[in-house]
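I have placed the structure first, in the form of structure tokens, so that the comments after it can refer back to it.
Left out: one protein chain. Kept in place: all the others.
All chains are identified by letter, namely A, B and C, in their written order; residue positions are counted from 1 within each chain.
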Amino acid sequence: MPTLTLLQAVNDGLKTVMRNDPTVLVFGEDVGPKGGVFLATEGLTEEFGVERCFDTPLSEDGIVGAAIGMAMNGLRPVAEIQFQDFIYPAFDQIVSEAAKLRYRSGGQYTAPMVIRTPYGGGIRGGLYHSQSGESYFAHTAGLKVVIPSTPHDAKGLLIASIEDPDPVIFMEPKALYRTLKGEVPEGSYTVELSTLREARAGKDVTVFCYGAMVTVAEKAAEQAATGGIEVAVVDLRTLLPLDEEGVLDAAKRTGRVVVLHEAPRFCGYGAEISALIAEHAIEYMEAPVVRVTGFDTPFPNTLEHNYMPDDRRVLDAIEHVYNF
Amino acid sequence: MPTLTLLQAVNDGLKTVMRNDPTVLVFGEDVGPKGGVFLATEGLTEEFGVERCFDTPLSEDGIVGAAIGMAMNGLRPVAEIQFQDFIYPAFDQIVSEAAKLRYRSGGQYTAPMVIRTPYGGGIRGGLYHSQSGESYFAHTAGLKVVIPSTPHDAKGLLIASIEDPDPVIFMEPKALYRTLKGEVPEGSYTVELSTLREARAGKDVTVFCYGAMVTVAEKAAEQAATGGIEVAVVDLRTLLPLDEEGVLDAAKRTGRVVVLHEAPRFCGYGAEISALIAEHAIEYMEAPVVRVTGFDTPFPNTLEHNYMPDDRRVLDAIEHVYNF
Amino acid sequence: MDGTDLLTLIEGNGDAPEFDPGMSDEELLYCYGTMLTVRAFDDICLKLQRGGRIGFSIPNKGIEATQVGAASAMRKSDWIFPSYRDFGMALYHGVPPVQMMHNMFGNAEDTTRGRQMPVHFSWTEPIHFVSISSPIGTHIPQAVGAARAFQYRGEDHVCLASFGDGGTSSIGFHSALNFAGVWKAPVVFLCQNNGWAISCPSDEQTASKGYAIKAQAYGMPGVTVDGNDLLAVRQATLEAVARARAGDGPTLIEALTFRMGGHSTSDDPSKYVPKEQLEEWAKRDPVTRMQRYLERRGIWTQAVEDRILAEAQERVAEAARIAEHTPRPGLETIFSDVYADLPAHLRKQGEAAFDLAKRKGDAVAGGGEFPL
Partner (left out) sequence: MDGTDLLTLIEGNGDAPEFDPGMSDEELLYCYGTMLTVRAFDDICLKLQRGGRIGFSIPNKGIEATQVGAASAMRKSDWIFPSYRDFGMALYHGVPPVQMMHNMFGNAEDTTRGRQMPVHFSWTEPIHFVSISSPIGTHIPQAVGAARAFQYRGEDHVCLASFGDGGTSSIGFHSALNFAGVWKAPVVFLCQNNGWAISCPSDEQTASKGYAIKAQAYGMPGVTVDGNDLLAVRQATLEAVARARAGDGPTLIEALTFRMGGHSTSDDPSKYVPKEQLEEWAKRDPVTRMQRYLERRGIWTQAVEDRILAEAQERVAEAARIAEHTPRPGLETIFSDVYADLPAHLRKQGEAAFDLAKRKGDAVAGGGEFPL
């Protein structure tokens, strides 16, 4: 099996689907000849022509609005939003339209489409090239929200998302684009949506996380292990619809939970995980459910490494719930 | 003290501030001669002239963008978004700009402004005239989010919001506009932001809620009382920044908590309340922390009364945590 | 040409000198009948709303020629992305009034399952009349995307995107026309300038000289047409559709007309529409104009009128009767169609709702009223 970076896996996923399905179109700002600012779409225009991979004017509202129209009318659009931070001009189209189209038309019109977008910190991008807005989307009924954390999953989840009959926000952890390598099967395969991945088994503490934070959790778990604490790392992979039963099972197994994400804490995605546990598994908890997250501030630039949760903060939390 | 509806209290609040502070301008769609589609701005253009209360073109992006510019430049704009459901074209201006301006300019530029907007169900408005999007805003550092539940608070919180140095999303429970009356002091007064209101005292179960759901909680508490359960109803009033200590104290006092809102559950505001408790007060809990919320679907029309939490659902939850 | 010359074909007195619409008498009478049906539908909805039997409706009086004229230029294989004020387009293409009434009552037979407010129609048959959404302008870029799908597959179908003068201020308008221009997408943009966006008059909506001129910002032709003249609207739309089908790209049409009623049944336009303006436009009633035209053509008589009108009224009255007696949607419709498949968390929420209903009976509907 070839070893690819997460970025190459995304690229491979796109090419694989486009080879199999002529209704798949890729578009967005700079995704054509330039191949995207991160090069996720490199080579697509060359291989599939400008009819299937093309640049658009600088309008996220237009990109997503047009994608919805294409999706209604038989295509499978894969739109790129250059940075997740720039998705907000399209928020209305996503929240009011893509998410609600099937519902409001009694299933007559649907929006099977994917919005790919790099998210998160770690590249010195400051306020506007670092955000993690997943909880805005996870709060929106009708959307699916998917975040891979490995090259294998990036490809498999991306293909599953494109094949899915509903609109998917596919957020790619840009910090891992070039830093994370892994084995990626050739050809087409899918990773089923709404399934968790146990990235690491452990009986003492469960860390729930996703995207770039999985690597951080694994590092902290490694360190905890040297101190005798066995940490399970659960990669959520699909944030909406979430495998709630899987989450509750994993929480109950250890009775000690840390929830980890780089997005701000207040009303962040982690709150939902905590709330699920507080409602359905509180009797199993032997310690507070602790969140390790980005701070409730915009994303800073020079001090981004102080802002983003790192293994030290996660380890702190693991020790806290373990020793509680 | 005069008795006003919640709608009249809003109108009174606007007039009161505008009389005292010439930098306060009110604008939005149809807020001028028509007085707003709910009549919240009735009489303003007449009393203060078209320079201080005026209609705008149909663009929420323009309304909020211009408001930010005015706020930067010495005015205190109060922009109306006709329905909260229509705020999303302005999402970028709110989340990327208003919320982050002070931070990104090191305090050189700020956006002291209020966005008033009616939210919530109960008027047969279907998908797009019924939404409760508070958690989108409550997840956004740099914003304040305020929701009154009584005429008294509507006026006092509105005045405090307009006087506040930071941008405030002021969401008005439209279901209560004309149905809820109460005493409202004349002249200027404020209700301090980030303070809770104990709408009802009780030692057995605490219900956290806000906006139109406070009335529902009170009704359920009344019914619970006949069954011997004493329910405390806590009106959060300011969702961000939240009085977290106050929430934790109220939760600890009863050890049994119900969190109530009409917005969808998943990643909704209630999750944050549950998560705070799960992190900081779990040892005090004698029952699961139960959420009663709108369903994780778009908002339906004909069946809206089945969608929205009512006293029966709240009572169910109260009994459940009480008997746990 | 900057789009500011007004195309009129039927004069006020019904004359249409030297213009042959190329339509049979039957076709012309069908158009006229559709206009009358719109008016009848409008009337009965107003009554139903005033009587508290439906919650809301949107008056169409005054703009029937624009709707029916534009619709008549479209084939069944084209897609219409309508605004909420486009009753006539649906009726023209053969949507039965009873289907519209199911929506007005939000009952179980409503294609939107009673999820949407009244007038938020959705059909795929007999023409794609795409699910109406309340947010203004969002459907316009969608029309461009759907048109691009036609283009991609090499089909010569066209999308018609219809919106109001207020809609031109929306972000969707800007994105849509910009993309369509660059893509040369087969779309016809129909701006129904009916003078008002709720209480905002056109000259406070934009400082431009009318709306057709906005086409210049997107590199496409813009034309202004007399919106109370069915043949002119039809003709302008036919030309735009032909351009689109031929691969020559989009067109922006501004139809100058007037909203003779309130914005909706909850609006009182006398608060802001000047009386003189209303009176002025009353003289240009599009139905009367068409009637005179048909009369000059020798196919209108009072007897014809009476028959068509009676038919129209009976159709919509019958539709209302049926719709009113159709049960409301089942509880399960709250939870279905959120996704293609019901996810576990929604299944649980649905089960809880059924359980509650079983234990405590149905919830009580509140007394809330729609304000606008």
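Methods note: a contact is a pair of C-beta atoms (placed from the backbone, for glycine too) under 8 Å apart; a residue touches a chain by one contact, two chains touch by 3 or more.
Given the structure is predicted, the values throughout are model-derived calculations rather than measurements.
The chain not shown here is in contact, across the full complex, with A, B, C. Among B:Gly13, B:Pro57 or B:Gly122, only B:Pro57 touches the chain left out of the display.
Only one of the listed residues, A:Ala175, A:Met213 or A:Ala232, touches the absent chain: A:Ala175. The residue from C:Gln142, C:Ser162 or C:Gln205 that touches the chain not shown here is C:Gln205. Here one chain is not drawn; of B:Gly13, B:Gly32, B:Gly120 or B:Gly142, the residue touching it is B:Gly142. Listed by residue number, the positions of chain A touching the unshown chain are 29-30, 32-35, 37-38, 55-59, 61-62, 82, 85-86, 88-89, 121-129, 174-175, 179, 265-266, 295-298, 300-307, 310, 312-313, 316.
Take chain B: the residues that touch the chain left off the picture are 25, 51, 56-57, 59, 61-62, 64-75, 77, 89, 92-93, 96-97, 100-110, 141-142, 144, 165-166, 194, 241-245. For chain C, the residues touching the absent chain in the complete assembly are 2, 169, 171, 173-175, 178, 181-182, 184, 204-209, 213-214, 216-220, 249.
Basically, only the chains that are shown with their structure count from here on.
A centroid comparison over C-alpha atoms places A as the chain most distant from chain C. Here the CA centre of chain A is 30 Å from the CA centre of chain B. Centroids of chain A and chain C (each the mean of its C-alpha atoms) stand 40 Å apart.
Chain C has its Cα centroid 35 Å from the Cα centroid of chain B. Among all residues of chain C, those that touch two or more other chains are 113, 115-116, 120, 133, 135, 171, 338, 345-346.
Looking at chain B, residues 85, 88-89, 127-128, 266, 295-298 sit in touch with two or more other chains.
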